[in-house]
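Removed from the display is one protein chain of the complex; every other protein chain stays in position.
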Amino acid sequence: MRDMLPLLVALPLGVGFLMPLLEKLREPEWLIDLLATLAALALLGMSVSLVGTANMDYWMGAWKGASGIFGIQLVCDGLTRLMLVTVHIVALAAVLFSTQYMRRYTSKGFYFCLFFLMLAGMNGVVLTGDMFNLFVFIEVASIASYSLVAFGCESEELEASFKYLILGSLASTFVLFGVGILYNLTGTLNMAQIRAQIPALADPKAPNLALYVAAGFLVMGLGLKAAMVPFHAWLPDAHPAAPAPISAMLSGVLIKALGVYALARVFFSVLGPSTEYAAVLMTLGALSMLGGVLLAVGQWDFKRLLAYHSISQMGYVVLALGVGAAVLAKGGPKPVAGLAIFGGLFHLFNHAAFKSLLFLCSGATEYATGTRQLKELGGLAHRMPLTSGCCRVASLSIAGVPPFNGFWSKLIIIVATAQAGYPWLAALAALVAFLTLVSFVKVQRYVIAGELPAPLQGVTEVPAAMQLAMALLAVVCLAAGVLAPFLMAPHIGFLDQAASALMPGLEAAKAVAVGGIAP
Amino acid sequence: MIPYFLAIVLLAVGVYAIACKRNLIKVIIGSMICEYAVNLFLILMGYRWTATGAPIRTPAMDKAAGSADVVQRAQHFANISVDALPQALILTSIVIGLGMTALLAAMAIRLHEKYGTFDVAEMRKLQG
Partner (left out) sequence: MRGMTLIVRTVTSLVSAFILLYGIYIVLYGHLSPGGGFAGGVILACCVILLVLAFGKKFVDGLISERAPYLWDCLGALLFLAIALAGYYGGQFFYNFLVAPESHAAPVTAANVAGNYRLFSSGIILPCNIAIGIKVAACLFGVFAVLAVFRPMKTQEGETR
């Protein structure tokens, strides 16, 4: 089981480098599709088989290098397992979708090469236990995503990718600055060893200012990867311009694995929660929530609207993590902190499911009708039944309507924020949920309901592979929503293992989540 | 402390070039300057400010490894040499920077094919 950890990075790398070979040797298209689908299924199988196992670590090459300073360590704890399953469910859906969708673009072999390199990078980010290795895998995934955004080579896509590239490379530079300062302060790159030296450096009586400079650089860099509001300028251009399965991957997992997961790792597992970091996280989260949804309400381009909503929902997750960090730093009641972190991570999983589904639906709509503008769409419910059904499921999930999964995670976040002593932030979160509902009622009315306009009379349903991908994600949304009370039960252990990786002492929080809301 | 500050100044120059220049190639050069700044910063992290003397490795340090004064001489040699780990970090960072610059240059060529100019103001979405 431990020997499988490097395979989660090696398998996508191998498949990724095999694809251009197949493409250039003129192998048939079905072979490339089959290899991609089998690889995605194998990765999903490996991630699911890791759920519920004990925490593992793995030294590459069995070499610790001067007692752990140089060696590269892979760590698999609860948060890693959650991220792995999330990434691979969305990746499987995106691969299924792109077997048909990418026929309209130029080269499917190169597309899958870049896709699997991005997947290898994301797997490396969630598996690594070493700060510089984190930076390297962030770069691998980011460079692959820059190329994928520009895949269609039209002017809109090239411009969006150029802007994304420049801002992304600046962010990576800041991350490397932060890692360099941390190395100078502690003399090691291993996350666990840095954590051991932080209490001496962050001693309140003689605080080391360089540590805060490092934290500042890391927040700026990783905040841009997570599309937090002062650093979000690249997202509304990059996500709509990318091909639809790539938009689903970018919005669904890349900003989570590279941004939110890395922020959580750095600020909980490496630097340790403190009141300043928690204040920064909460501010970023609140600004993103509000800014994202206010900018989204006025949008008439389907994918651009979804991109702005991604910013807003990531704000929810970062706000919840910030609230948990604040409660932990002040020494407040552990169940409240555990509830907040649990809500944030559950929302991360849910958002991956429903946002990817929304982007795939918008891709299916664009494939069938050729347009992304809401004002030109309408009345697709009869012609495209599966797409409209999945779009309805995803819209209800993101708006937070009861039997679907978005309701549970938003409720937990709002309640935990209120209980932690931030009632205004909880009210803000509820207001943002209402605005999200308004925005998606508009989407439903313009895309699904209403009359079919004259230019769209000939639309038909999209091919089977695309329908299968959307149905898969819709089932995940429904299942996570209906089974949510059972998922929170202690013996299932999927989500609370993730939360307990971020904070110790989660047993009381589990009891709170299952038995009622009062601590 | 001055060299660290100068690395930050170099970063600021790179950010100025990215933010304020109108020619696409100058924006690319700005991002390259930012990469140089961070590589310089990492190299400075490895420098031993308190060391004196040149690190010269003698064959006597190899033979009879295990005897006390040879071990002490080898330890002294290790103490006055620069830290080797940041150099490995910088090699990786340079490779990553090369990849990004190649991608930026390829995109600039394709954008030139679409618009006939490298001027950022002509391209619709690249404002800001």
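A and B label the chains in the order they appear, each numbered from 1.
One rule holds for everything that comes next: a contact is a pair of C-beta atoms (placed from the backbone, for glycine too) under 8 Å apart; a residue touches a chain by one contact, two chains touch by 3 or more.
None of the values given here were measured: they were computed from a predicted structure.
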Which of A:T37, A:S107 or A:T283 touches the chain that is not shown? A:S107
Among the options A:P6, A:G216, A:G272 or A:G389, which residue touches the chain absent from this view? A:P6
For review purposes, identify every residue of chain A that touches the missing chain, sorted by number. 3, 6-7, 10, 13-14, 17-18, 20-21, 23-25, 58-63, 106-107, 110, 113-114, 117, 140, 143-144, 146-147, 150, 153
Given the full complex, what residues of chain B touch the hidden partner chain? 62-66, 91, 95-96, 98-99, 102-103, 105-107, 109-110
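In this section, only the chains that are shown with their structure count from here on.
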Chain B residues touching chain A - in the complex, by the definition given at the top: 11, 15, 18, 24, 27, 31, 34-35, 37-38, 41-42, 45, 85-86, 89, 92-93, 96, 99-100, 103-104, 107-108, 110-111, 114-115, 123-126, 128
Residues of chain A touching chain B in their complex? 69-70, 132, 136, 139, 143, 146-147, 150, 153, 155-156, 158-163, 165-166, 169-170, 172-173, 176-177, 180, 183-184, 189, 233, 237
